[in-house]
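Below is one structure, written out as structure tokens; comments come after it.
The complex appears here minus one protein chain, its other protein chains still in place.
Then we have chain A:
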Amino acid sequence: MIEAENLCKYYEGVKAVDGVSFSIPRGVCFGLLGPNGAGKTTTVEMLEGIKTPTSGEIRYKGEVLGRRFRNEAGIMFQHTALQEYIRVDEALKMFQQLYTKTRPIEELVEICALEEFLTRDTRKLSGGQKQRLLLAIALINDPEVVFLDEPTTGLDPQSRRNLWYQVRRIKAENKTLVLTTHYMEEAFELCDEIIIMDHGTIIAQGNPKALLTHHFDKSVITLPLYVLPDDFQADDASTLHPQDGHMEILSADVDATIRHLAEQQISLQQLQVRSPTLEDLFLELTGHHLRT
């Protein structure tokens, strides 16, 4: 559906995106994951035709981005204001008139759960309500491809879950989705395929679950820092990643590591073992955290 080849975007000496290539097949939910400043938004805005790449090529259905793409794409930006003093239903109607092929407003009201605030001024919406309206606007032309740029950033957990529910409904309609996020659980929940970006380049690419098993056969053991002696050393099977107030031990052999801890008479009272997440994968790949 969309092909990106060797995309680069430079700003006054800063390489925001540096030679990124990937292809997005029809019908998948494609995620761009990475910390703030990794180049996700710049990449996705080049795909959306909002930014022109310094070099490289983007093709939509084999064509360069043009009017056809603008008619068939739906976009939900990270920061968008709507015109002021406009009600939710008027905003929907206005955007509907900009397209030739459109979806009935009642359908969108239902999908995005806009009914309760349909006649409210757009400035008086909560964060979650505004994101739902922006999602409805992104769907107004019944798009073949939907771009969602950090759709849940700044939302409370409940609104985030609501929005995930709506995104899954859109996925179920067999639309192609392109999603950027810095929440690994969001990428894990929603995406069929992801690229992980850092410093403008792709550091890993593939299905999120496959990526984890491929890169990662370790488990994560967590202990509070105060139970560990100052000179604590890891065993051969594990590596140490000190965090705020606790220690994360990435271990390839949980049994051996726990034995090693017990031998040193460390209290295992508050010990937790969990499966690795994309966050751990990111840490492993880059040596730094996703949300820094």
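Some points to look at:
By our rule, a contact is a pair of C-beta atoms (placed from the backbone, for glycine too) under 8 Å apart; a residue touches a chain by one contact, two chains touch by 3 or more; residues count from 1.
Going forward, contacts and distances are computed from a predicted model.
Of the candidates "Transport permease protein", "Small RNA 2'-O-methyltransferase", "Cytochrome c oxidase accessory protein FixG" or "Proteasome subunit beta", the chain left out of this view carries the UniProt protein name "Transport permease protein". Of the listed residues A:50, A:254, A:271 or A:285, the one in contact with the hidden chain in the full complex is A:50. Considering the full assembly, A:98 is the residue among A:64, A:98 or A:240 that touches the omitted chain.
Checked against the full complex, the candidates A:70, A:120, A:199 or A:246 give a single residue touching the omitted chain, namely A:70.
Screening A:21, A:54, A:80 or A:222 against the full complex identifies A:80 as the residue touching the chain left out. If you put the missing chain back, the residues of chain A touching it would be 48-50, 67, 70-71, 73, 75, 77, 79-86, 90, 93-95, 97-100, 137, 141.
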